[in-house]
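Every protein chain of the complex appears in place save one, which is left out.
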Amino acid sequence: MKNIILKNIENPNSHRIEEYIKAGGYFALEHAVNEMTPRDIIDDIKKSGLRGRGGAGFSTGMKWQFASLDPKFPKYIVCNADEGEPGTFKDRVILEKNPHQLIEGMVITAYALQSVRGYIYLRAEYPHVEKILNDAIQEAYAKGFLGNDIMSRHFRFNLSVHRGAGAYICGEETALINSLEGRRGDPRVKPPFPVNSGAWSKPTIVNNVETYANIPYIVETSPKAYSFLGTRDAPGTKLFCVSGAVKNPGVFELQLGTPLREIIYDHCGGIRNGRALKGIIPGGLSTSILTPDMIDCPMDFANLARHGSMLGSGAVIVLDDTMCIVKIYERAMRFFEHESCGKCTPCREGTGWMRTILRRIEDGMADMEDLATLEDVAHNVAGKTFCPLGEGAAQVLLSAMKRYRGEFEYHVKYKKCEVTDPSLRWGHMSMDELD
Amino acid sequence: METSTSQSTADALDKGGILKNKIKVLKKMYPHTRSVLLPALHAAQQLYGWLSEDAIEQVSRLTGVTTADVKGVVTFYSLFKTKPLGRHVIYLCTNVACLIMGADTLEEYLGKTYGISHGETSADGRFSLVIMECIGACDKAPAMLVNDDCHFNISMDNIQQIMESYR
C-alpha cells in the first residue's frame, strides 16, 4: 500500500519544499483554492469519515462544520503538536520529515473555515523540530502558500509556531488554548467547546498533526477514495508507533483495522531475544493494557473499545515476560501524578495516593488491604475527574490490576517480583553486574 | 499594586534591551499581548539561562502580566527553570518505553557517577539531571537530550562515551 502521510519519506530532503512539490505537494491546496468552495471542502472531509488522530477520534468534518457555523470571526486554526502521550512519536516523524504536508493541510483548513491565523503548538521537548518547522513555514511564505495573498487569490493566512514548555496536559485542547493564551495549562470547562469559544474566545479548530496531514490527500483524491482505506467506521491509514520488546521498533503507516498481530509480528519482526509476549499497551500509556490473547484485535476505534481499551494515539508499547507490571504501573502513575494539572480534587490527590501505594507494593511493603484500598481509590477517581487525564490514570490501573491480578498479589504476598531472574530484568545489565 | 523595589536590578538585567526588542517582535504574533508570555519566557530563559525573580519581574513589565501571575505560569511548566542549572543539562527520559529498555539503570549510573538525581547539579557544576516524561523517541529507547542534542539507544556500553563529550 502506498503511504499517504509518510509519502516521500525515504528522500533525505523530504522536508524541503522543492522535494515536497516535486512529489505532488501543494497541488491539493491549489485545487482547493481554485476549484472548491469552503463548503465543498468541509463536506468532503465529512464524507471522507476522517476521525481525529489525536486520541479522541472525533469526526474532523463535524468539528469543522461546528466552527464554520459559528458566526464569530476571526476563527483560529491550531495544530496540536504537543505529542505527549508516552509511547507516541508519530507526529514527530511528520514534523521532521514531512512538515509541508502539515502546513498544506492547515492552509486548506484555513481556507475552508475562512480563518486568517494559525498556530502550531509544539511541545518543548522537540527543540530541533522548531527550526525545521520555522524553515518550512518560511519556505511556504516565500512560495506564496502562506501570507496575505495566498496563490494570488486574496486569501490570507498566517502561521507560526508556539512552543509549549513541558506539560503533558497541554495536549488537551482547552489546556492547550490556555497555554497558547499565555496562561497556566489547566483545562477549561466545556461547553463552550473550542469550536465556538476557543482561543481568545473565538471559534477555534484544534486538530492533531496527523489529522491535518490527511487533508491534502482527501482533497486531492476524493472522499470516496479515502474511505476505501481502513474500515467503514474508521477510514484511512494510521501511523502506528511501536516501541518496547520488538525486534524492529518504529513508525509504520498502515490501514486502520490492521490486526495487532500483523503489526507486531510482520512489521516489527516479533518479540526480541526470543522472549514471550506479556502484554500490549495499544494506544499510549493512557490506554488500557491488552493481554497476549487479544493479539488478533484489529487496530481501530471500535475493536479496541470492545477489548476495553482505546486506539489513542496509536502508540503500541510491547511488553515481554521480563517486565514487571507493578513496576510499569508505578512508573505510569508517577507520570500521571507529575502531569496532573492540580485543578480537580480526585486527580490531584488520587494519582499521588495511588502511586505511593504502588510504590509500597513494588517495595514489598504492602498487604492485601492496601491492594483493596488501591482499587477503591482508583474507583473513586474514575468517572469523577474534570478531564480525561485523571480518568485515564484510574482506568489503566484498574484494567492492569484486573488483567494481571496475580502479579500484584504475588508482590504483596512474597514481597518481591515474580520476574525474579535479575539477568532477565529489563533486557539490560543492572548496576550490580557493572561493578 | 506593584511596588518596584528591585526595579533597577531587573532593568539592569536587560542590557541593550535585547529582551525588550524580542518581545516587541513576538507580540505581533498574537491578537492579545498576554499570549506573548510563553515565548517571552522562552526568550528570557535563553538569554539568562534560567528565570530568576529579576527575570520574571522584567518579563512581567514587558508583557503587562503581573509578577505573581507570571510566577504561576513559570512554575506550571516543567521546562521553565527557576534555578540555575549546570553547564550541561541531561534530560533523561524514564517513562515506560524507556524504562523497560533500561532507563532506570542509566539513572542509577548518572547518580553514582556524578552524584546527581532529578533536579540536582553535580558539585563541579558540569551536569544537571532532569528526569523527563516521554520525549517521543520510544523506538530508540532509552533516549535522552543533553542540552539540545538527542541521544538514542543509550546503554551501559555507550553512556560513558556520550557523557565524556560534554566537558
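Should a chain be cited, it is by its letter among A and B, assigned in written order, with residues numbered from 1 in that chain.
What we mean here is this: a residue touches a chain if its C-beta (ideal position, glycine included) is under 8 Å from a C-beta of that chain, and two chains touch if they have at least 3 such contacts.
We adopt the following convention: contacts and distances are computed from a predicted model.
J.: For the chain that is missing from this picture, which UniProt protein name fits: "Trigger factor", "NADH-quinone oxidoreductase subunit G", "Tryptophan synthase alpha chain" or "Xanthine dehydrogenase family protein molybdopterin-binding subunit"?
T.: "NADH-quinone oxidoreductase subunit G"
J.: If the hidden chain were put back, which of A:K75, A:R184 or A:K327 would touch it?
T.: Residue touching the chain left out of view: A:R184.
J.: Which of these touches the unseen chain: A:T37, A:N248, A:N273 or A:T345?
T.: From the options A:T37, A:N248, A:N273 or A:T345, the contact with the absent chain belongs to A:T345.
J.: Quickly run down the residues of subunit B that touch the omitted chain.
T.: 1-5, 7-8, 11, 53, 56, 61, 64-73, 75-76, 78
J.: Across the whole complex, list the residues on subunit A that are touched by the chain not included here.
T.: 167, 184, 189, 191, 337-346, 348-353, 356-357, 360, 370, 373, 380, 383-386
Criterion: only the chains that are shown with their structure count from here on.
J.: When the C-alpha atoms of subunit A and subunit B are each averaged to a single point, how far apart are the two points in Å?
T.: About 24 Å, centre to centre.
J.: Help me check something: in the complex, which residues belonging to subunit B touch subunit A?
T.: 29, 31-32, 34-39, 41-42, 63, 65, 72-73, 76-80, 91, 94-97, 99-102, 104-105, 108-109, 112, 132-141, 145, 148, 150, 155-156
J.: Given the complex with subunit B, which residues does subunit A contribute to the contact?
T.: Its residues touching subunit B are 74, 83-89, 91-92, 117, 123-128, 160, 162-168, 179-185, 200, 241-245, 249-251, 281, 285, 315, 317, 319, 323, 327-328, 331-332, 335, 338-339, 341, 426-431, 434.
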